[in-house]
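In what follows, a single structure is set out as structure tokens and then discussed.
In this view, the complex is presented without one of its protein chains, the others remaining in place.
In order of appearance the chains are A and B, and numbering begins at 1 in each one.
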Amino acid sequence: MGISDVVPIPVVIDEELEKWTVWGRPLTNIWLTTTEKIHEIIDMGPIKNILNWGRKNSLWFLMQPMGCCGVEMLVFGCPHYDCDRFGIIPRATPRQADVLIISGYITRKYLPAIKNLWGQMLEPKWVIAIGECAISGGPFYDSYNIINNTSDFFPIDVYVPGCPPRPEQFIKGFRELQEKIKRREDERGY
Amino acid sequence: MTTANDVLDALQSAFPGAIQEFRVESDNRLWATVDPNKIVEICKFLRDEEDFDHYSGAAGVDKIDEDLFEVTEILASHGAHPVVALLKVKTPRDTPSVKSLTGLFWNADWYEREIWEMFGINFEDHPGLYPLLLVDDLVGSWPWRKDFKGYPDYNTNERVLEKINPDGYAEYKISPTEAEIEAGTVPETRPEYPTFREREIMELETESEMILHMGPQHAIVPGPFMLDLRVDGERVKKAYLDVGYIHKGIEKILENRTYIQGIPITDRMCYLASLSNNEVFCGAAERIMGIEVPERAQYIRVILEELSRIQSHLLGTGEFLSLLGGATFSPFQWMILDREEIISCIESVTGARINHSFVRQGGVRNDLPDGFAEMTRSALKTVVDKTNEYKELLLSDNIYRKRMEGIGILSPEEARRFGLSGPPLRASDTPYDMRREDPILVYPDLDFNVISRKEGDSKARVEVRLDEIIESCHIVEQCLDQIPGGPIREKVSKKIKPAPGEAYYRVEDPRGEMGIFLVSDGSDKPVKVKVRGPVYAYMQALPPLLEGAYVADVVAIAGSMDACTSEVDR
Partner (left out) sequence: MVVKNFQLTLKHAIHGIEVTRLYPEVIMDLPAAERGIHQLDVRTCIGCGACARICPNSCIEQVSYKYGNPLKNKKMKFPQIDYGRCMFCGLCVDDCPTGCLTMTREFQIAGWNRNDIIFGPDDIAVGKYSDEEAAKLAEEARIAAEEKKKKKAAAAKAKKAKAEAAKKGDEGSGEKKKEE
């Protein structure tokens, strides 16, 4: 379909336009396009980089304290470490959050709930595993009630060791995530 | 003052022959093995005649060598005398059944449910034996029994827990091994009971009632637990509490670690009071081993525990106030600033911010660094000044007072009946403090007041905490003045093997009475560690406290208890 089918212009111009390309694609493909095509274009070009720049600088995380790391998460948001400097803001509801911080032990009883939270978060979304319990079960690795293989359930982008990690480590973890998003190497491929 | 011997004499004259064995450990510890048929009468006698009105908990012990289960009931008194009576009841392993104490003590409910789900010991006349901490699929495998097969053995790699399916819903099954099928000892089927949700829905009375879910993840909830409210309009008719979302099985893990290796695990029971947890675990082992801790080490322990209390109260109160009033009158960020100063002081000694693993059996890990006293004194001065400021601020704030005064009132009788301890109990006109009742370390030499309030409402609970911060600062300053030189650790062999025996040791946690019941059989690993946490009692008391409140006040009541879910679930 050419432009002349929609806009009343001479066919000559239409033929001329068909020779034009944008990033290696005919302009006419882009003109009168579908959402998928827009996404394709965004994916291939620097537009994605601009979007990711925005995303990486506004990583809002879900306030979901589960264990000792939850206490450090509180401190991470307070004046001494001030996560707002990096555009990292705690949110109370999964609907407004981009990052799920798994901040503690996942038990058999809690796993369905946390999967539910992860499901409710809107795309794009990332996971950071903070603390030993979230990475491998930590001190409770041989308990009957703890899940050791967290990475089988969540696409974990950054692992931050520590028991609990210092608030600086939280910042470090988020900066690693930003780097990962910038390089477009994150698990879910945004 | 009544002593353990007096109690024993009274029991023996009232119930001749019912006391099968007894041991008087000291003036305030009485151990007795009693006739299983008479346990209820004996407890009734102790409660009514001897002032044992504080039911402190119950512990189950699996004595697999003797083919027995032991249930130990821990009874104490709210200030009438310092005796703790530990009454043991034995029951055969194949048909374990014990008489329930729920008719006498309201708060026996949860302790007995826990023992039932972990050991499979039946409690006769218990109103509802439903699982408390475990996920439904695990009930029936009795994980705390010594012969629990699902416990992964990393050395032999046998009978490792089956993995969870990708949907996250545990398909927990311990399939019988071939040897078991051949021998015909396949475990019997699991008990059947309605689930938590079904039990709630069964109780709905009228059309206008509905169930309002809060949690497991909720903005007000400090850790995951589920609070379901049956509401009629704006009023809460009944509250249902489901805990166990972060049940880690610490008591079982401790049975698989040596005494030294257990110390870091106890940190994680309640991460705001990790020093008290270390203290209570090591102290119980010291009791069995009969070690006296060097005086300097005692002072170091007291200093750090009191600093830990200050930071815990600052964080707990701050977080609660931020939930209540957002930014309007909340000094949350200021409290965190003060807390960081205290944390720096503790960190300079222990080397960690939250989980210290600092106390050792017979002493402490390392000595105080240079300049600790000056650093702490300046931090304490800031904290005292600021805390006085917060008190003034809260006292003068009308919104705060309207929100908190007369909300969630606990009368002294009720608070005692619920088995509370710590600030909520002291806010209800009961000055009950382990540092006074069951003094340990150097507390008897120190001069401090037990803070209490008469009102018993949410506001009083916050005030008690703020006053305790100032009192703790006072204690630390005294300790810094008095601390002597000397060794910091008694000579203990590297492999700690306490003699066979048992001990019950309790300390005043930031949140209340924290006790550990430790059983040793002479090996390097404990046989049983029962943790009696203060928050367990808070949580149990929450549903009756919320009944009849407005939905908007739920936060003001639940938050004022300063609950730490990790310790409930352990």
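The rule we apply is simple: contacts are C-beta pairs under 8 Å (C-beta built on N, C-alpha and C of every residue); 3 or more make two chains touch, one makes a residue touch a chain.
Please read these numbers as outputs of a predicted model, since none were measured by experiment.
J.: Which chains here would be touched by the one that got left out?
T.: When the full complex is considered, the omitted chain touches A, B.
J.: Specify the residue from the set B:40, B:337 or B:480 that touches the hidden chain.
T.: Checking the options B:40, B:337 or B:480, the one contacting the hidden chain is B:337.
J.: Touching the absent chain in the whole complex: find that residue among B:265, B:359, B:460 or B:488.
T.: The one listed residue touching the chain not shown is B:265.
J.: Residues of chain A in contact with the chain that isn't shown?
T.: On the side of chain A, residues 79-82, 85, 132, 135-139, 141, 151, 157-163, 165-166, 168-169, 171-173, 175-176, 180, 185 touch the unshown chain.
J.: Against the chain that's been left off, what residues of chain B make contact? List them.
T.: Its contact residues with the unshown chain are 154, 257, 260-265, 267, 329, 337, 340, 344, 347-352, 355, 357, 365-366, 369, 389, 393, 396-398, 494.
Just so it is clear, only the chains that are shown with their structure count from here on.
J.: I'd like the Å distance between the centres of chain A and chain B, where a centre is the mean of that chain's Cα atoms.
T.: Chain centres of chain A and chain B, defined by C-alpha means, are spaced 39 Å apart.
J.: Which residues of chain A touch chain B in the complex?
T.: 63-68, 70-72, 74-75, 78-80, 92-94, 104-105, 107-115, 117, 139-140, 142-147, 149, 152-153, 163-164, 166
J.: Give the list of chain B residues in touch with chain A in this complex.
T.: For chain B paired with chain A, touching residues are 134-135, 137-138, 143, 148, 150-152, 154, 161, 163-164, 166-170, 172, 216-217, 219, 222-224, 244-250, 252-253, 256, 264-265, 268, 271-272, 315, 319, 332-333, 336-337, 339-340, 353-355, 566.
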